[in-house]
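Here it is, the structure in full.
Only a single protein chain was left out; the remaining protein chains are all shown in position.
Now for subunit A:
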């Protein structure tokens, strides 16, 4: 029984301990086992995705990146992807819909980039505050705007992910709640709508994790 609409996002399980947070580890079950050198189909798919992401992130970072620069962002992508995707399944807690988790991912990353960039390459970072081709009149405002956009980055990263997840789940729950009270003929319409919504939500899950990882890569490439 739902106390309110947002009780699906409640991390406390039946023992009132926040055991639902253990759903964060559900992605580990989807990782392929590396016992054999010759992979099976799922592991090959996993490898293909990782390789594709690696080549894309490497392009984004450009020549400034060191070896293994893309590893943390691919791991980030997969972690958020599994959390988003498994959250769509019934009775699985969506950890990435909580600001606690998304902020915990975004904030340390951003802080690390800012601290490293401003302490090691101060001039470089100051130069980035004014984009190329700005008319001289607008430069003071551009500095302010760029500073604000820099400061707001962890917020946007975290809130974007959390808000997308919350919105998607809320829609599904609202639609699903009408199920018990419907007749069988209307139930088919409900199921069709839910299927469409779930397709959208799967796409959003993949895209949001990709966006998070790409933005983190871009922020890192700015600093390097």
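Here is the rule we use: a contact is a pair of C-beta atoms (placed from the backbone, for glycine too) under 8 Å apart; a residue touches a chain by one contact, two chains touch by 3 or more; residues count from 1.
In the analysis below, contacts and distances are computed from a predicted model.
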Not-shown chain resolves in UniProt (candidates "Histidine-containing phosphotransfer protein", "ATP synthase subunit b", "Gpi16 subunit, GPI transamidase component" or "Checkpoint protein") to "ATP synthase subunit b"
For the full complex, which residue in A:63, A:89, A:132 or A:148 touches the chain that was left out? A:89
For the chain left out of this view, which of A:190, A:204 or A:224 touches it? A:190
Touching residues (missing chain, whole complex) on subunit A: 1-2, 35-41, 44-45, 48, 88-91, 172-173, 175-177, 179-180, 190-191, 194-195, 198-199
